[in-house]
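Sharing a structure, written as structure tokens. Questions coming.
All protein chains but one are shown at their positions in the complex.
Moving on, here comes chain A:
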Amino acid sequence: MDFLRPTTWADALAAKAERPEATPIQGGTDVMVEINLDKGRPAALLDLNPVAELRDWSSEDGWLRIGAGVSYTRLIDELGDRLPGLAQASRTVGSPQIRNRGTVAGNLGAASPAGDSHPPLLASDALVEAESVRGSRLIPIGEFYLGVKRNALEPDELIRAVRVPYADGPQYFSKIGTRNAMVIAVCSFAVALHPSRRGVGTGIGSAAPTPRRAPEAEEFLAGELDWDGRTAVPDETARRFGELVARAASPIDDVRGTRDYRVHALAVMARRTLGWAWTEYRGI
């Protein structure tokens, strides 16, 4: 197994172009599990830790550009106020030790349907900044996940950054697991309210081959919410929202949970996160 250690972003892109089969490694918290359990040894590892540019984040026009090397711990500490949904999900990733090393970009690279960052990224219409020696492009998050552990990156592309708009309303995340730490989500859900455009964003995790949104649920809820009067959400509306979220999923039975449980739990999480978000919006 070769170990490639570029020290600049340009060198990293050149290395990936030359060795497209190389697996990028940042915190290592996902890649190393596969190596330790001998589930497959990559032909080469491309260590992105020495690339200093990736450790920065910046802010422009209401968007944050989070470098691929920013750890969950730093995201929570430094960006939690502007990205509450992603920060909440980040606080549930792995364990404190894992959060010190793991990154959102790593979660995207791995593209596991159970990754915790995916639902809030979907709910807030994030963009993935992919780059290769051929150039740079922005991939809308909804087009990024292609299948179980498959994403839209070309073989010569690396993730440079994730771009997420500042929260323009309440955002909440919920996940089900058997332990506080180190849980691979049985299923998870994120909601974001966008009062400026009277819209609703959703993200479902671990309940389909890829993380996905629940477009019908979003459209329904956006039309039902009393954005101006801020009156309470009728139980019937919340229940229907939960149903539509659950209907958007296509979960399977596996070691972590059954299909039926996931469908049920998603509806509960959808109602619950909506309750939290609307309470915050009403300012009570």
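We adopt the following convention: a contact is a pair of C-beta atoms (placed from the backbone, for glycine too) under 8 Å apart; a residue touches a chain by one contact, two chains touch by 3 or more; residues count from 1.
The rule is simple: contacts and distances are computed from a predicted model.
Missing chain, UniProt name from the options "Energy-coupling factor transporter transmembrane protein EcfT", "Aspartyl/glutamyl-tRNA(Asn/Gln) amidotransferase subunit B", "Carbon-monoxide dehydrogenase small subunit" or "Putative outer membrane starch-binding protein": "Carbon-monoxide dehydrogenase small subunit". Remark: the omitted chain is touched by one listed residue; of A:Ala52, A:Val133, A:Ala181 or A:Ile252 this is A:Ala181. Note that of A:Ile76, A:Val128, A:Ala207 or A:Leu221, the residue touching the chain absent from this view is A:Ile76. Across the interface with the omitted chain, chain A contributes residues 1-3, 5, 25, 27-29, 32-33, 35-37, 41, 45, 47, 49, 73, 76-77, 80-81, 91-92, 94-98, 100-101, 179-182.
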